[in-house]
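Of the protein chains in this complex, all but one are displayed in their positions.
Letters A and B name the chains as they come in the text, with residue numbers starting at 1 for each one.
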Amino acid sequence: MLHVKKALAVAALTLTVCSTALLAADDNKAGGGPEVTRRLSQEQYRQVVADLFGPSIKVGGRFEPDIRRDGLLAMGASQVSVTASGLEEYDKIARNVAAQVVSEAHRDTLIPCTPANAKQPDDACAGKFLSETGRMLYRRPLTQDELTGRIKVANDAAVGLKDFYSGLGIALATMLESPKFLFRQEIAEPDTEHSGQYRMDAYSKASQLSFFLWNAAPDPELLAAAEKGDLNTQSGLAKQVDRMIASPRVQGGVRAFFTDMLGFDEFETLAKDSMIFPKFNTKVAKDAQEQTLRTITNTLLVEKGDYRDIFTTRETFLSPVLASVYGVPLVAPAGNWAPYTFPDGDPRAGIVSQIAFVALHSHPGRSSPTLRGKAVREVLLCQKVPTPPANVNFTLVQDTKNPQYKTARARLHAHATDATCAGCHKIMDPIGLGLEAFDSGGSLRAAENGETLDTSGELDGMKFTDAAGLAKAVHDDPAAPSCVVTRAASYGLGRLPAKDETDWVKSLQASFKDGGYRFPALLRQIATSPEFYRVGPPQMGALDAPSKLASEEIHK
Amino acid sequence: MIPINRNMNRRRVLRGMLGGAAVTVGLPFLDCFLDTNGVALADGQALPVVYGTWFWGLGLNPGRWEPAKPGKMEALNVELQPLAAHKDKMNVFSGMKAFLDGKPNGVHFSGVQGMLTGTVPRGMTADKPSVDTLIADVIGTRTRFRSLEVCCAGNPSHSQSRRSGAVVNPGEISPAALYTRIFGPEFTDPNAADFKPDPAVLVRRSALTAVADDRQTFMKTLGAADKARLDEYFTSLRGLEQQLELQAQKPAPLAACTVPGKVEESPIGTEIEIVKKNHMLFAGLLAHALACGQTQVVNVAFSDATSSLRRAGGTQTHHEFSHEEPVDAVMGYQPTLAWFFNEIMTQLAFYVTTLDSIKEGDRTLLDRCAIQTATDLGYAKLHGLENMPMLTFGSGNGRLKTGIHVAAQGEPTSRLGLTMQQVMGVPVSSWGTDSMQTSKTITEIVA
Partner (left out) sequence: MLQFDSRRAARGRMLLSVATAALLVAGTAAAETKSFVISYLTDGNWSDGKTDCPAGLNMSAIDFYRRDLAKAGYKHDEIEAALKDFPGEGGLKQPWVPMVVTRGNHKDNVYAHPETIEDPGMIEVTGKYSYGFNLDGKGAASPNSFEEPDTHEKGVNNKLYKVEGCIRSYRGLPPPGRPSLPENLWDVLRDVMPAWLITVDAPNGFGKDGPVTITWDRALERITRDASGAVAQADMTYQVDPDPRSHNELKGEIKGNVITGMAPAWKMVLDPYLQPDISFANMHMRMTVAADGSVRGTIGGYQPWSTIYYGFADQGHIKEYAGSINLPALYYALKREADFDPDPKTGQNRQISSAYQIEAVPAFVAPSTNRTAQADSETKAR
């Protein structure tokens, strides 16, 4: 691997603090994939602040966009850095949060001591706060240097601003914009169980576990378990895993996973033409996501059901505006959510027919069988659709106002008949055509431009006549449960499983199937697998790679 | 530049300063703001050069934008007509293309990457910095913002500015938010009669050293790829430190600087009337920001490369029209596409007019700008990468000749990026990779 060779070259020329025996190790043979250093997502940042400082601390400002890699934002997290405008924003957010924490309204509850003189520095009190808070923010105890450094920041700032609390706030803000907070690192240590291999150190394990199950930083109990070495024993690890899965907080983790997998971040920039789809307002977009997430968590966590049932269940939850888009009456308590079951035979079965799927994968002005078929393949079945060739001859797709082409099926006729198009389109369009009963806004319709719709289609040989039939086809497709297993593992790892992790993934898929596709069991199995915590040997770059920027010279 | 005492511990200095001593004690750090790359700002001579990009999606209708002859332009072709008033301050480049060298054509992607980074990537992941960041590293290091990016169609990821591969520098999508960012509480009016440095600013500046230290120790445990990402973090941190340093110092007065009125929240989306409105607000804000010395590099993305622009009540987006609308048998081009291009070029004209309307002495803000347009395709219907339209506006403080049509048939679009870097002072004689690599400056426009 290129970066290992480069690191080796650098290391060979420099003093290292690590044993030379490790220089010979090759990532792959040692087991585990490449290290991933992941930036916190917006939701994770907010969750940390809420967990640490309470829900009354407001987190305002704009976060850097996350990016999607290989189907998940959780994997893009290891590709993103922090741009200049991004750091400007992190700085604003950090100062804002810190100012609230040290404010008169909050200091008594959030700061565990009082300074001797509020107008002057107090290293002892500052140290106590920064040490405890820093441990939770960096997800491990601070080193002596780190603590000393931050106490000094608080001290200098308190002198400069003539106020202990302002000074403390400045120090806290610098921690909230530090890479040690914003990025999750995987610190490797030798694996005592498997000589020659490496595993994450206890704190990295705690983070790995906590972000996976709860989408949050490790809570005090988990950190304490890490400190005691409990996470390095199978029974100690299992105890924490079971605690966390039994907790209501696992709902948040499961919701975060499916929000990522189903691509709900695209809702932020989803546009629907308000003249063509007057019902589709921003509340609909928001509620639609909530509906799908509630359907999923109800099936998987509350009813502890079969994963595949999320594709076929007619039981869901609706808000008043969603009911209006679906065209069904709904009396909800105080205008909130009420359970709703679509009648037997209704085409609205499962999450594929829900607004969050059909409206998300459509154009602003009309539906798109191709986009929907592609989404079923890529999002739900983990099957890659090749990118379209650049030199497509679009003159074949005639004028859409042509009276001959009233429905999407007719307009996409060329996809099916032209040889260059059909190769790829036949793996998408026949699926999406089954969803044509749902317009771009997600409402049920029987006709388009006056012509009755034909919603028949097929998925890999399984034929159906309507969306409920498509739902069953997805339910019965073995790729669906396999896909969610791979996604869950990738989500937790922050990368695609490496080649020598294939057996592990296969065993996860087999257990998932044998156990009746129970999602909590899958979470447990992943979280208790040693594979989940395996990493390559620690990086040997004792010196920084030479930077091109002259300004760094100045800084030193 | 006066050498900086590397041993000076900022925090030590800070104590002394805020103990009542004058701000000037800290000057050794601040000397570098006497601009040696151009002009001293203090005495009001020639103002610093400005570089910018203006991106739109889907190119133009071939045959309808290229001027008739190379050389001095007599008139503009029909799709550039909205820019007619600026004919003498702009250049048009025709015939240039993106070379794939056998790589797959990443539609709406490969072309713009070739144009702005000099490299057509192998897949759909860019891996080279865009020209504006290379230029910002030279001319943008002494302003409050190294660069400013705006995205008019509501998505920060539409920005084409990137420092390294994976992610773009996100653009502002809300004019109201941009107003607050530039002219809000942290703005220092260069023309204000009195200036009181806020002690908190220096405290914050000093505190950031601890973050820089964090990055150093953090880097030690990273692999090379992750190190590169943290390099970008460090650049961003330097940018933040610099902002604070500038905030602590009285800025030189700028006659053309006026603070615009507060901008209220406006709707954000891809519907073209909304995009136009936001673009116009952004244009005004950026012009004021430039006149007030807040930045020297501005990047505008009118829409995404795929151009999700749409008309209210319409079922198809600009992009869908580009593929689905037949070429009119009589007119010989796609009429709805022409409509969208006309709207876009009219907005580009508005942007240039806005820059041209700010008087600076006997010249205008536009005169010290060198704005480079970019687009993703030469012929949208077929994702064609031939003959990609490119324009520049302004002479960049006299560094560029204007009013010229350069017909460079079959040449790589990277020639313009190379030329712009050179006139901006980036020490580069060759730029790009594979067949996009070029060392041929477009000498016709270099003054």
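To be clear about the criterion, contacts are C-beta pairs under 8 Å (C-beta built on N, C-alpha and C of every residue); 3 or more make two chains touch, one makes a residue touch a chain.
What you see is a predicted model, and the numbers here were worked out from it, not measured in a lab.
**Q** Of the chains that are displayed, which are in contact with the missing one across the whole complex?
**A** A
**Q** So one chain is hidden, and I want to know which residue out of A:Gln42, A:Ser131, A:Gln251 or A:Asn281 touches that hidden chain in the complete assembly.
**A** Counting the whole complex, the residue in contact with the absent chain is A:Asn281.
**Q** Which of these touches the unseen chain: A:Glu146, A:Asp306 or A:Glu448?
**A** A:Glu448
**Q** With the full complex in mind, choose from A:Gly327, A:Gly423 or A:Gly516 the residue touching the hidden chain.
**A** From the options A:Gly327, A:Gly423 or A:Gly516, the contact with the absent chain belongs to A:Gly327.
**Q** Can you list where chain A touches the absent chain?
**A** 272, 274-281, 320-321, 323-325, 327-331, 335, 439, 443-450
What we mean here is this: only the chains that are shown with their structure count from here on.
**Q** Could you please state the distance in Å, as a whole number, between where the Cα atoms of chain A are centred and where those of chain B are centred?
**A** From the centre of chain A to the centre of chain B is 31 Å.
**Q** In the complex formed with chain B, which residues of chain A make contact?
**A** Chain A reaches chain B through residues 2-4, 6-7, 34-35, 37, 62, 64-65, 67, 76, 79-88, 91, 95, 145-146, 149-150, 152-153, 156-157, 159-161, 166-167, 170-171, 173-174, 177-180, 183, 185, 187, 268-269, 271, 273-276, 363-366, 387-395, 397-400, 538-539, 541-542, 544-545, 547, 549, 551-552, 554-556.
**Q** So in the complex, which bits of chain B are touching chain A?
**A** Counting only chain B, the residues touching chain A are 4, 6, 11, 14-15, 18, 104-107, 124, 137, 141, 145-147, 149, 154-157, 163-164, 166-170, 172, 177, 181, 199-200, 202-204, 206-208, 210-240, 243, 269-271, 308, 310, 312-317, 320, 323-327, 381-383.
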